[in-house]
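Here the complex is missing a single protein chain, while all its other protein chains stay put.
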Amino acid sequence: MGKHTVVPFGPQHPVLPEPIHLDLELDDEKVVRAIPSIGYIHRGLEKLVEKREFKEYVFIAERICGICAFGHGWGYCKSVEGLMNIEIPLRAKYLRTIWHELSRIHSHLLWLGLMADGMGFESLFMHSWRLREKVLDIFEKTTGGRVIFSACKIGGVRRDIEDSELHGIAEILRGMRDEVREITDIFFKEPTSVSRLKDVGILSKEAAVATCAVGPMVRASGIPLDYRVADTSGVYRELNFTPVTTDTCDCYGRCWVRVQEIFASLDMICQAIEKIPAGDIAVPVKGNPNGEYFARLEQPRGEAFYYVKGNNTTHLTRFRVRTPTNMNLPAMVEALKGCDYADVPMIVLTIDPCISCTER
Amino acid sequence: MSFMKKSPWVIHYDGSSCNGCDIEVLACLTPLYDIERFGIVNTGNPKHADIFLVTGAVNAQNVPVVRQIYSQMPEPKVVVAVGACAASGGVFHDCYNIIGGVDKAIPVDVYVPGCAARPQAIIDGVVQGLAVLEAKRKLLAEGKLEELEQKDQLPPLPPQTHVKEDQA
Partner (left out) sequence: MSSQDLVTIKPENRPTDLLQEVENLKFQGYRFVQICCTRVPEGFELTYSFDKNYELKNLRFTLADGEGITSITSLYLPAFVCENEIHDLFGVPINHIAKGVDFGGKFFRLAEKTPWHDLPKGGAH
């Protein structure tokens, strides 16, 4: 019989970028149960649809989360466009896809750095964020903002990217590929980092299905669930895209899936830049939203779900976001059972928690 | 004690923010902006910190946490509110759960505007905070403890705060 202790983890903790509280029930050094306690970032921003007109609300939707900002802006715009039957120009679809895949690269590099920092591997943290700055420079050159850049609007996008600039971006990304490979190779071959990730935080295929996990969390357990396969609002059908999966079911697998997705996104952006047509970037929006619509989007952390309801006024009656971390929290609680106390930060970071998305 | 002005340690806490300002705070530590070359270190322990970087328009549940971290920091200490939300509530100022800025929970010395605040602005804010830190250090050295405590006194608890049973 071991000693039973309850250790509080968070809301302020060196490895946590965001406040979340876990009560960890320990039997000696093994975690028996983890009880999450959230609510530190709940702003209740979905209720702001009553106070902001539907065209202005996109600025609030983007600020659900600073890391997945573009994704939420796109998700909101696509759900209102679906509701109002607005068909956006093809060039706008290409631009949205390019910006979103750049967002995915920046988000995965950010997560890789935080994961390394959580492990104590500070130099890898510095290198991956140094590489990430190249993507943020592209954002700043094309939109003016580094993290929250308000590029999406209902009906299309706000800004165009000149073709010459697009080719410059493709060159930068091709150059980045080797640098990313260099740092991730170290990450996957270095014995200390491998021993902290392999066979840690196992989420079996059956558990992944039972906990309804999404994103890289479930793709590392062998299930090829990736909404980009079915998404018609972007141009994924025209680009060579297959979901990246592996079946190791542990933290190592999830890291591997995210790194492969960085390379896949780099390829997809270069392809999109070659295929992008000339044309308009937005269409005018007339009338008010009426009815309801469901939309989905594959964000870096997984599938995000958007629901809008309108009653033919300038204000929506309901906007609901179900973000990927919302579904991955039960999977995280499941993966924490039976792990060592020292592995808790690794498992928490491995779901790529975005608590501000979850709580809105 | 002038090493404090040359090499202050910062602690960062996300007080109900969207994360944008938080990743820009972390970006200050990384090679492009690199505040570590000035000796500024990001610590996780409030008892080791001189400067408290808070982001986000604080919500009801987060008020006791922010106050507790502030109380744990030893004197002299400086609070830098990073971002539009920390200054006044930002775009969320009229949400039901938001108290409307960090200065309603703890006394703030420097406000850094922006949404998200840029790393250059954050570093500028920290440097401005250093002057305040130096002034407070002098007060402490001269033994003017009451004056210092009055400056750093916690404001009254905002009415919307949700206080857990053991913190009441």
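Order of writing sets the labels: A and B. Residues in every chain begin at 1.
Methods note: contacts are C-beta pairs under 8 Å (C-beta built on N, C-alpha and C of every residue); 3 or more make two chains touch, one makes a residue touch a chain.
The structure presented is a predicted model; accordingly, all values stated were derived computationally and were not measured.
Peer 1: As a test of the contact rule: which chains in view would the missing one touch?
Peer 2: The chain that is not shown touches these displayed chains: A, B.
Peer 1: Please identify which residue in A:Val244, A:Ala295 or A:Ile355 touches the non-displayed chain.
Peer 2: The missing chain is touched by A:Ala295.
Peer 1: Which residue, A:Val6, A:Ala230 or A:Ala342, contacts the hidden chain when the whole complex is considered?
Peer 2: If we include the chain that is not displayed, A:Ala230 is the one touching it.
Peer 1: Touching the absent chain: which residues on chain A qualify?
Peer 2: The list for chain A reads 33, 35, 38-39, 42, 44, 47, 49-50, 82, 209-212, 225, 227, 229-233, 293-296, 303, 305, 307, 309, 311, 313, 315, 317-318, 320, 322, 326-327, 329-331, 358-359.
Peer 1: Please identify, in ascending order, the residues of chain B that touch the omitted chain?
Peer 2: Here the touching residues of chain B are 59-61, 96-97, 99, 160-162, 164.
One rule holds for everything that comes next: only the chains that are shown with their structure count from here on.
Peer 1: Could you work out how far the Cα centre of chain A sits from that of chain B, in whole Å?
Peer 2: 28
Peer 1: Across the complex, what residues on chain A touch chain B?
Peer 2: Residues 11-15, 17-19, 39-45, 47-48, 51, 59-60, 63-67, 69, 110, 113, 125-127, 129-130, 133, 136, 145-148, 354, 356 of chain A touch chain B in their complex.
Peer 1: What part of chain B is in contact with chain A in the complex they form?
Peer 2: That would be residues 13-14, 16-24, 26-27, 30-32, 43-46, 56-57, 59, 61-62, 65, 69, 90-92, 94-98, 115-116, 118 of chain B.
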